[in-house]
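Only one protein chain is missing from this complex, and each of the others stays in its spot.
Now for subunit A:
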């Protein structure tokens, strides 16, 4: 992992409270895997002592750019949303273990995203679509929170669900998945724990992977703040270091 000063190329509102930020990076596009995250320093001085972990939504090796998508949840992300073109942010990364995708050829793959869990799945979908058939089911609270529908549609048969029915299918992602009868080879999911748990329970017959979110301290495995329980290993695994992508059948949510 490397610490890098990255320049903001773009930081725009793409849905309610949701921003897409493009950053220049000399090292991450070449080294990062889909599903890894960056740890972003917030603010100047000592007001903010914790970085914010944000997953990588897209990588552009040729131009040396990375894209992150984040929702303004508190003071840290609010500060980030105010960064303008040519501002510099301090980033640690790429961190964690991403999705292992290279072995898929000719597979039928299901992508399940919820809210700000959708971004890391964009790069996953893009990559998988080269040699596989991909179906993406993306859930949001309501119409104003929906983002990246068009982008996903370029690479996958994309279904949108909203909790309040204001856009796409009314209901949650598992309602949409219930309607499918195609046999999927595997699934990759990222979203709030409630959604992940529902998906995990619904797709027990498939070996899939979940990308987890948790409040983090160091982001590199030293502080033991972001852990989750693992079935085969007494105790916990560290989400920042062993994850954030973990085997769905192993994670106890």
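Criterion: contacts are C-beta pairs under 8 Å (C-beta built on N, C-alpha and C of every residue); 3 or more make two chains touch, one makes a residue touch a chain; residues count from 1.
Methods note: contacts and distances are computed from a predicted model.
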From "Dihydroorotate dehydrogenase", "Alpha-D-ribose 1-methylphosphonate 5-phosphate C-P lyase", "Sulfur carrier protein ThiS" or "Peptide ABC transporter permease", the UniProt protein name for the chain not displayed is "Dihydroorotate dehydrogenase"
The one of A:160, A:228 or A:248 in touch with the missing chain is A:228
Check each of A:23, A:92 or A:173 against the chain that is not shown and name the one that touches it.
A:92
Which parts of subunit A are in contact with the chain that was left out?
1, 3, 41, 46-51, 75-76, 92, 214-228, 234-236, 241
